[in-house]
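Every protein chain of the complex appears in place save one, which is left out.
Going in written order, the chains are labelled A, B and C, and every chain counts its residues from 1.
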Amino acid sequence: MQSTSAPGKPITTFDITTAQAQHVLMAAMEKARAINTKMDIAVVDAGGNLKAFIRMDGAWLGSVDIAQRKARTARYFDMPTGDIGKLSQPGGPLYNIEHSNNGLITFPGGIPLKSADGTVIGAIGVSGSSVDKDHAVAEAGVKALSEAVTQGSGQM
Amino acid sequence: MQSTSAPGKPITTFDITTAQAQHVLMAAMEKARAINTKMDIAVVDAGGNLKAFIRMDGAWLGSVDIAQRKARTARYFDMPTGDIGKLSQPGGPLYNIEHSNNGLITFPGGIPLKSADGTVIGAIGVSGSSVDKDHAVAEAGVKALSEAVTQGSGQM
Amino acid sequence: MQSTSAPGKPITTFDITTAQAQHVLMAAMEKARAINTKMDIAVVDAGGNLKAFIRMDGAWLGSVDIAQRKARTARYFDMPTGDIGKLSQPGGPLYNIEHSNNGLITFPGGIPLKSADGTVIGAIGVSGSSVDKDHAVAEAGVKALSEAVTQGSGQM
Partner (left out) sequence: MQSTSAPGKPITTFDITTAQAQHVLMAAMEKARAINTKMDIAVVDAGGNLKAFIRMDGAWLGSVDIAQRKARTARYFDMPTGDIGKLSQPGGPLYNIEHSNNGLITFPGGIPLKSADGTVIGAIGVSGSSVDKDHAVAEAGVKALSEAVTQGSGQM
């Protein structure tokens, strides 16, 4: 195997913390309440593995799985899930990409989470209402993390 | 962390009984015979777990699984399966949602089951004929439970 | 067909709330820190569906799945996972029960969660260290809920 860099040096990278994941969940849950919805909310880390999850009382049981798939899908391709869904339609360039990775969800509600320098450190996935509201709640989680990392804090 | 309610109080809720599930199965089976069809009929509880199932003589083997998935799908999102199918078409907001939850079925034949106060206590799923007939048989099960809970009794 | 009860009456029961699930997670995480471990902690509801999850920084990735399976296993049989493991050994009455339910985990770390009247309203599953420590952390979550439901309150 060949490599452009010396094998002695690993990648220096960033990953989401438990405190950040909780901060994101709480901000998303607050938004969900503000718009009168009941959501399932998942946060995955940089490796796409579940970091934190919460289901609000009365939220759809089927969204337990969908929220996690949205978060994974957003991290797997480092873009909002809805952007992938535009490309996966019949005739589109990524037609039926949902069959990969043991099942992707490509409608809105999943968004990458980033550190201050723009590195993707995880993703949030939200499910439980219309896709517009799912996306709005996910954005509230993204915004809360963005403000926290910009300020260099992120208190729970 | 903040929470809107104290952790001391659980949710008080309802769940379907074995007697109710059997009542639903029998009413659905009677309807299936009345319209000259052979059906697989499943009932799940409030948690989406199988409560009762019956396959009529000669009914499709492939419908054993579909009836159960319809019932789960209806409970997972608290709406008739056909309503989800309208949203999951190409170009629709929930395109390919069927890839979630280890496989959803989103054509008609699954309907939530409710207590007298409207709480969803489970769901029925029917498969074995055209989707219109599947839905009609599911509705017969829903109607039988509705009459039983309204009257507070109902002999089997 | 006969039935012991009229189909008009559903079961009245209890289920865990989001606030309770968070309360359990926080108490378990505090215990995990007190004994210097890093844990994955899951809470499922009365139906065995995921309600809340947290992975502490540096906790094993493989425990994301194990914590959830422990919680489900504890709810599926309403007993601590370790009790099942004693019966599933070679020569035991439940040998290889782990092959059921898409994979059970039967070593310690999963414990049912109960309301004040003893109704099982969910379960906690903990994974990330030795099974003794996993169980101790799960017990801390159980104890926190027990105190909260006994007092009918309990601030988070």
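Here, a contact is a pair of C-beta atoms (placed from the backbone, for glycine too) under 8 Å apart; a residue touches a chain by one contact, two chains touch by 3 or more.
Please read all numbers here as calculations on a predicted model, not as lab measurements.
Enquirer: Taking the complete complex into account, which shown chains does the hidden chain touch?
Expert: B, C
Enquirer: Can you say which of C:Phe53, C:Tyr76 or C:Phe107 touches the chain missing from this structure?
Expert: For the chain that is not drawn, the touching residue is C:Tyr76.
Enquirer: To test your reading of the contact rule: which positions on chain C touch the chain that is missing from view?
Expert: Touch with the absent chain occurs at residues 1-2, 4, 11, 47-48, 73, 75-78, 90-91, 93-97, 99-102, 104.
Enquirer: List the residues of chain B that touch the chain left out of this view.
Expert: 17-18, 21-22, 45, 47, 49-57, 61, 64
The rule is short, and it goes like this: only the chains that are shown with their structure count from here on.
Enquirer: With over half of the numbers shared counting as same, classify the chain A/chain B interface as same or different.
Expert: Mostly different residues.
Enquirer: Farthest chain from chain A, going by the mean of C-alpha atoms per chain?
Expert: Result for max centroid distance from chain A is chain B.
Enquirer: Could you state the distance in Å from the CA-based centre of chain B to that of chain C?
Expert: For chain B versus chain C, the centre distance works out to 27 Å.
Enquirer: Would you mind pulling out the distance in Å between where the CA atoms of chain A average out and where those of chain C do?
Expert: Measuring from centre to centre gives 26 Å for this pair.
Enquirer: Counting in whole Å, what is the centre-to-centre distance of chain A and chain B, each centre being its mean C-alpha position?
Expert: The answer is 31 Å.
Enquirer: What positions in chain C touch 2 or more of the other chains?
Expert: As it turns out, chain C has residues touching two or more other chains at 17-18, 22, 45, 47, 49.
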